[in-house]
Structures are given as C-alpha cells and as structure tokens.
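Following this message is one structure expressed as structure tokens.
FYI, not all chains are in this one, though none of them got moved.
Labels for the chains are A and B, by order of writing; each one numbers its residues from 1.
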Amino acid sequence: MFIHNKKLQYTVRVNEPDPVLGTFMLEQFGGPDGELAAAMRYFSQGLSEDDPRRKDMLMDIATEELSHLEVIGSIVAMLCKGAKASMTEGTMEEAELYREINGGGISHTESILYGGGPAFVNSAGVPFNGHYIDTRGEPTVDLRSNIAAEARAKIVYERLINITDDPGVKDALNFLMTREVAHQKSFEKALYSIENNFPPGKLPGDDRYASVYVNTSQGEGDATGPWNSGPQWDRIDDLTKSLPVDGGDGVASVQLASDEMDDLKAAATRTRSNSSEDPTTGADLGAGPGAGRTKEVAAECQ
Amino acid sequence: MFIHNKKLQYTVRVNEPDPVLGTFMLEQFGGPDGELAAAMRYFSQGLSEDDPRRKDMLMDIATEELSHLEVIGSIVAMLCKGAKASMTEGTMEEAELYREINGGGISHTESILYGGGPAFVNSAGVPFNGHYIDTRGEPTVDLRSNIAAEARAKIVYERLINITDDPGVKDALNFLMTREVAHQKSFEKALYSIENNFPPGKLPGDDRYASVYVNTSQGEGDATGPWNSGPQWDRIDDLTKSLPVDGGDGVASVQLASDEMDDLKAAATRTRSNSSEDPTTGADLGAGPGAGRTKEVAAECQ
C-alpha cells in the first residue's frame, strides 16, 4: 500500500513564473522518458516478479519515481501559476493574455485545456501512452530496458538543465538527473547478479547466425570496428552471393487447400494486370493541355 | 539509397495457412519490439550520427532489419493467404467463413479491415506508433536503448517459437531471433568502444545523491543486494527523518507578481471550500430510501 508524506523529496523554489518553460518540463512529467513512465515500468515489473530481492528493489525505485513525479509536477505547477491565475480571472486585456500564453511551446494548450496544471502530455502536447512502459516480464530483458530508460531520462534532464537559468529549477533538476544515474547503477548491479544473463531469455540462438555480421550498407564510408570484425565475427560482404543465408530458394511459400487455391485463382483472374495495352487513366483525363505524350489519347475522351 | 533484391534473406516455407497464428506474428511486424521499429530506430540514429564508423554500423543493421521485416511480413502473408482467398471470393457459406476468421486473436480484423495482408499493428491490433522508436541523439544513450530493444525483440521471438509447431515458421523465427542476439553483441561493442560512457551524456551528476539508495518500500520482504548495500552505497531507511534530502522545507514555492497574486486570491475566494457545514449533494439527492444518515436531509428536498 502507498502512503504519502506531504513533504516533497526535494524542495522546489521557483524564482518567477514562466509558462513556456513549464511546458518544456512536461517532457519529464508525461513524456516517454518521464517519471510516470519510470514509476509504472518498475511497478509493473515488481508486481509479477518472483525473486523477492529484485521485487524489493523494483518497489523501492518505483516508489521513489512517484516522488520524483511529484517534484517535477510541482515545478510545472509553480512555473504556470501566474498564467493560470490570469486566465482564470480574466482580468487582463484579451490581447495581452493571448500574447502571454502564446510565448512558445504548447503553453497555449496548457492554459486553454489543462488550466495551467501539470498535464500527462510531453512537451509537444502528445498524451502519455501506455507503450512507454516496456515491461516484458523477463528480468534479463527488463533490467536492460530499465538501464536504457534511466540513460534516456538522464539525458533529457541534462538538456532541460542546459536551457534553464532559474537557480531553484536548475537545482531540483540536477537532483532528479543524479537520481537517474543512481538508479541506473542499481539496475546494472541487479542485471549482473543474474548469472548467464546473455543472451536474454532461455533459448540459446542458432550458432550458424549468432556471430555473422551482414554488411548491408556499402559504398564510401564502409568501416570496421569491434562490432563487425575480429575473431568473433564472420562478416558477409558479398550480399547477392549469400542470398538467402539458409541455402533455400529465398521465396515465401505456403501449401493451400484446393478450395483455397481455387479462390486464389479466381481472385487473381478477376484483378489481373492486363499486359497488352497502355490504358487511358484518370491522370490522363485530368492532365492539362501541356501534359504531353499521353494527352492525345485523353483528348479523344473529352 | 536503398536497393531491393527479390530474394528473401531467409526462405519462408509455411506448411499450411493459419490466420490466427498469422495475427500473432504481427507482434514482430508492427508491434513495439518488431522489425519496423528496429529498422527505423537505427536508421534515424544513422542519419544524424557524426562518427563515421558508428554511422556505417547503424546503416548496416537498419538495412538488415528491413530485410527481416520482409521475412516476418512474408510469414504473415503466407499464414493468412487461405483466409484471404476465401474472404475475397466469398464462395464459402457465411457462417463457415465467420467461424474461420473468428478463431482467436484479431484474425477477424485482419480479414475484414486489412484483407489478410500484413498490417502495421501488433497482435492486439494496436497500430504502430512512432514513439516505439526511442532515438535520443546521444550515442551513450541510444546504444543502451538499442541493446535493450534487441533483448526485448529476442524474447518476443522466443515466445513465438514456443507456440508454433509449423517447422518452416519455427525455422525462420529461429533465424530472426538469433540475429537479434548478434545485433545486441554489435551494439555492446559499439557502446564500450566509447570511453567514459557512464554516466551517459556530459553532465556528471551531483556526488551527494549519486550513491544514495532510498529504501522507500518497507515491510516484510525488505532485502539487500549489491544494488543497495556495500561500500558504494549510502542507504536511507528512515524516510521521514530524511525529508527533504536537500535540508529545505520540502515545499514548492514561486514568487508571483502582485497582479498575479491578486488574481490568485480572487480565484481562491471564489472557489474556496466552505468549512462550516455539511452540504447536501447530488449523491444525497440520488440515494434511495435505504441510503441512511444523510438521507433525512435529502428527503426534505424532494
């Protein structure tokens, strides 16, 4: 069960309202790498985890992310409080208010639709989506997703810090950014506490294809590196010759029942492409007098 | 520029049509961990990458994923070809056709809307979404996302293999699954070829908070592990005492201009919660005779 303590995990001191900056901060409230996505990612993993120690870690971090959601949401609320008050009371001149909420980003939507409160959208106004939460129910997979998610959240906070000059906002963002680093470290430890965590899952993969590198992009700029050359790699450069890699005919086929085959033939006959003529088309009809070669044919149809 | 060779990278031999299994395979065609998401993830990274060697790798793997999209799409097309033919020609009894496309999953939608071809949806019919592609434009972040994405794709293929008994489908899926393993290995090599890749990005994080573990979930089951204890961690167990971690008042604040403050007060007055009475409510009005204590009040209003 969750319990709420009215103090924030980190004090939020905003120097002055700035509704546009507020909408930029929504990226970490309702965006793909934001705190709600993080909290629910770990929470959903924790709910079905059977290893009691990992479950404990997942619930710990999920709960802390909810507290971070509260911190970033409070930052948004403070930055937008001035515009919200003006909009609610309607005491400003219309044109002045219009300018205030049209300063950039989606601050107009923030004011008109969300009333100046933190909304579960990203900085472009795109609503939060359940697919941001990429839990797959297998720890050797999910922990890697968590590591990556923490890395993404870290870089987004770094960018928000880079565009903020309000010291109180910068300070709180710095705290939130640092916690993502700490969480990434925890998830790394948890992943490597599982022996044989690679390849993820249970099936081992097929030895014939697991160390092959296919050089599908060719031309000036072709390069080598530890990801495609060295003793652990078999590299394919002659693509045409290698096709298909299984030595078959490289064609897709299926065995149909005879009535299905009959239907298939009937459909093919009905829609077959007539090969012997150059048909007049709608484009031919629609092209103007300067349309050239196919125009003579079309002209006859007018 | 892309060029297409009409041979598949891997031969697809489907034993017999199975439209329901076909819709399950859509998970890797138009689903979040599917081949289109993979191809476009690496392609979008490659387009703006400035390191020529990583760019080469990203374009190589992006292009191969497009070829895998072709393989999994061909599997879907073969599995659905029978139902498609029956639906197109409408020669079956209606009730029989109805049963055929209502065998499970979303095979009805596959037949009715998509006409039995591979559709850019997942196995529940949810359309592909651009946010599946989590490129963030920073290699120490993106490579971790790629590693995680390959792990997710691997486990989904493993599960599809577990439910398939058509040997040709199983065989092709096994190839596709194995290639995810190989790609993960390449991305790992590329990540660790960057010195100082942790923390991701440029800003270092705040030393005061980078090694703190906050034990926010407490009770029976509390546990320790390398992710929250040992010399590298400072652990907080007494949450209330530690609040807020910055030593401030744990409150969110903002300095408003005086006219904003006036508007705020006006709004607060207008919507303030009247504390001295227990108002009759719509629920009171709507509750039936058995509704109890508040009912007397409501009764007077009828």
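Observations
In this section, a contact is a pair of C-beta atoms (placed from the backbone, for glycine too) under 8 Å apart; a residue touches a chain by one contact, two chains touch by 3 or more.
Everything numeric here is computed off the predicted structure, so don't read it as measured data.
Every protein chain here shares one sequence; 2 sit in place, and the complete assembly counts 6 copies in total.
Simple rule for what comes next: only the chains that are shown with their structure count from here on.
The centroid of the Cα atoms in subunit A and the matching centroid in subunit B are 8 Å apart. The touching residues of subunit B, counted against subunit A in their complex, run 5-17, 32-33, 52-57, 59-64, 67, 74-75, 77-79, 81-82, 85-86, 88-89, 91, 126, 129, 131-132, 134, 136, 138, 140-141, 144-145, 147-149, 151-152, 154-156, 158, 161, 171, 174-175, 177-179, 181-182, 184-187, 189-190, 193, 198-203, 205-206, 208-217, 221-228, 232, 239-240, 243-246, 248-257, 259-264, 266-267.
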